[in-house]
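Only one protein chain is missing; all other protein chains are in place.
Moving on to chain A:
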Amino acid sequence: MNSAAAHSCRKRRHADAHEGASLPRRRRRLTIVPNLFQAVRSFAIRTLASAPHKRRHDDATSSARLCRRRSSRRRLSPVPFPALRPLSTSPLRRRKLLVDDARHAVSTPRRRRSRSSLLPRVRHFPVFGPFALHFLLTTGGLAPRRRWKPAEVDMGNRTSQLLGKSTSDGVSEAHTKRLDGSPEVVDLTVEAELDDIYVVGRRNGDWSVPALGSSRSLEKKAMFRKALQWSKKRGGRLREKLRLAELPDPLDTTPKEDLSELFTPLSDKEEREVDTLLYNRNHSDKVIVIHEPSNIEITNEKLRCLRPRGWLNDEVINLYIELLKEREEREHNMFLKCHFFNTFFYKKLTCGIAGYDYQSVRRWTTFKRLGYGLVECEKIFVPVHRNVHWCLVVINMKDKTLQYLDSLGGLGHDVLKVLTRYIADELKDKSNLEVDPSSWVVVSESLPLQQNGWDCGMFMLKYIDFHSRGIKPCFSQEHMMYFRNRTAKEIMTLRAD
């Protein structure tokens, strides 16, 4: 401790002693001589009215007026103590104590005083001077004489509100007890029935009873949440299977058995295989599968993007698109005639300074290469990679629509503009057709949207899957975990169903 602090401590102790000694003595004297008390009171009022803060002059005078009114009512009261209190607001004394307080903001034994000595303490805050006086006169001066406890609670409440902090004295203890929901305090508030106390009691009741109720319901909520989590954990897999087995409402015209096939749960054996595939400790460069027709090889590292929260990479997406292509060739009658562009197409089409280069992709769709022309297809899927987001454009050649499917709900006007131009150029180049597809653009219907920051690739693949079946996408975020596992399984077996 440095010398200044030590000095201030000494000074403080002195001040304490001074205060402790002087106050009761003065009080005693004044109680004995009632005439003098009257004189002192009027002096105090005068002092207050002529207080040096001009800005609060009105407040001071009004509270003084109030004080006069109260005291006139109080004249019948047998104990003249409360009216004493204005006395100690004399400016000289207040200034002295203010310095003392400023140096010792931390709680000291002096704070552990009885309630009666707490009351003058409020006066030490010069800002609240007139207000504190007001409080003391309204609550401390009137109420507590007749009924001790509720008023004490009330004072504690008000005082701590006024001071903006909780001290360790008796009043605040009562206050905190009340907040904690101590039963005897509640009883008091419920029993409060006297006219003066009534206001206080009702306020206490308003504060404490809902507080108790809410804390109890919070406990209950936490308990229920815990139980729910537990049951979720226990029956998670079963529930998942059940939920997947029960079908979402069919928005489409296809029979129900087709939809159930879309959500067929993996068998236990398949799930184990997928788990070992996604979470094995093999070297990340180890090649898991090679798709011979497209020459795509999937390494361990690439496949790990199908783990929960993984961002899908282009190779996994392209392989899955290849598998969808094969599925369509395998089962003509079940799936629509579609053309699936890979993830590179849109990148290539939009590369270069102009942002559109038809010549760079002109050879991608030759009849010789595809074995069919785009004009024959019912639907054309264009995966679009934008920065770190996957979305899709579905070009419906049959219905002549152009639709942008974004799992984040984007509108993709720029993408649609590019692809409108591409369709026009492509049809002119390959089929010598003059078409203006700008009128084809339709705003997509209600789409299932992703609720996180990692599932857009999976959403995109499933938009393709569902659209190539001629079904509107009727899945949701909660199916994504299942779809990830299912895609891993389908990539592992190189067959999409």
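The definition used in the following text is that contacts are C-beta pairs under 8 Å (C-beta built on N, C-alpha and C of every residue); 3 or more make two chains touch, one makes a residue touch a chain; residues count from 1.
As a working rule, contacts and distances are computed from a predicted model.
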| item | value |
| --- | --- |
| Absent chain [UniProt protein name; select from "Rad60/SUMO-like domain-containing protein", "TBC1 domain family member", "Putative exosome complex component RRP41" or "Ras-related protein Rab7"] | "Rad60/SUMO-like domain-containing protein" |
| Contact footprint on chain A, counting only the chain that is left out | 294-297, 305, 310-315, 342-345, 347-348, 351-352, 361, 363-364, 369, 385-391, 407-408, 410, 450, 452-457 |
